[in-house]
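Take a look at the structure set out below.
Every protein chain but one is kept in place in this view of the complex.
By letter and in written order, the chains are A and B; residue numbering begins at 1 in each of them.
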Amino acid sequence: MKKIETIIRPSVFADVRQALALEGIDGLSVTEIAGIGKQEGRVGLFRGNAYTMEFSPKLKLEMVVDDDKVEDIIQALLEYASTGQVGDGKIFILPVEEAIRIRTKERGVVAIG
Amino acid sequence: MKKIETIIRPSVFADVRQALALEGIDGLSVTEIAGIGKQEGRVGLFRGNAYTMEFSPKLKLEMVVDDDKVEDIIQALLEYASTGQVGDGKIFILPVEEAIRIRTKERGVVAIG
Partner (left out) sequence: MKKIETIIRPSVFADVRQALALEGIDGLSVTEIAGIGKQEGRVGLFRGNAYTMEFSPKLKLEMVVDDDKVEDIIQALLEYASTGQVGDGKIFILPVEEAIRIRTKERGVVAIG
């Protein structure tokens, strides 16, 4: 199992969510985060000097999925989260050792959905 | 070391937090997330068509623990986070390579608590 973490623009969320549903993803968590990226001006001054702190509001989506589904989900994200402008965001893939459904105590891939 | 991420109902948080304290867990992070799960209606329509976007407010708890404690914490979560209704949530276990306590610069299992 893998955890897919993706940082996306809030404006693409509705389309991304639908695309993920069509890929069979019916469980995910959405968190509002403050994003810092190339989009935000680099800052040279430090400690006691003036500087500009800038954030972009982004959404972080987290979903644990079967290994077999990872590539299809990446493709769906690349299609529906992209605007072509700087700041479209990232996809990160992390290993997951176990997943458990609290209601039934099931473990493993059956517990994901 | 492992990271335990669990998505739970806000209503069970107080009991879960107490159960974790009894297991010796005195460090964790709590985040409010917007959850999408089987609980929320599956959506068939797409792009330009009407659809219902639904979320359930959930809490994400994150804690890094010693490998030896993982199973006891899973059992505590299964006991105190479960209501038996759809939407009770998940437990995910991820590998952690290093932990550092900022105040003392200690590393490894001693840095967790």
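The criterion applied here is as follows: a contact is a pair of C-beta atoms (placed from the backbone, for glycine too) under 8 Å apart; a residue touches a chain by one contact, two chains touch by 3 or more.
Everything numeric here is computed off the predicted structure, so don't read it as measured data.
The residue from A:Pro10, A:Gly24 or A:Pro95 that touches the chain not shown here is A:Pro95. Panel shows subunit B; residues 3, 14-15, 17-18, 21-22, 26-31, 64, 94-103, 105, 111-113 of it touch the chain omitted from the view. Along subunit A, the points of touch with the absent chain fall at residues 2, 6-8, 31, 33-38, 40, 42-43, 46-47, 51, 53, 55, 58, 60, 74, 77-78, 81-95.
The criterion applied here is as follows: only the chains that are shown with their structure count from here on.
Taking each chain's centre as the mean of its C-alpha atoms, subunit A lies 17 Å from subunit B.
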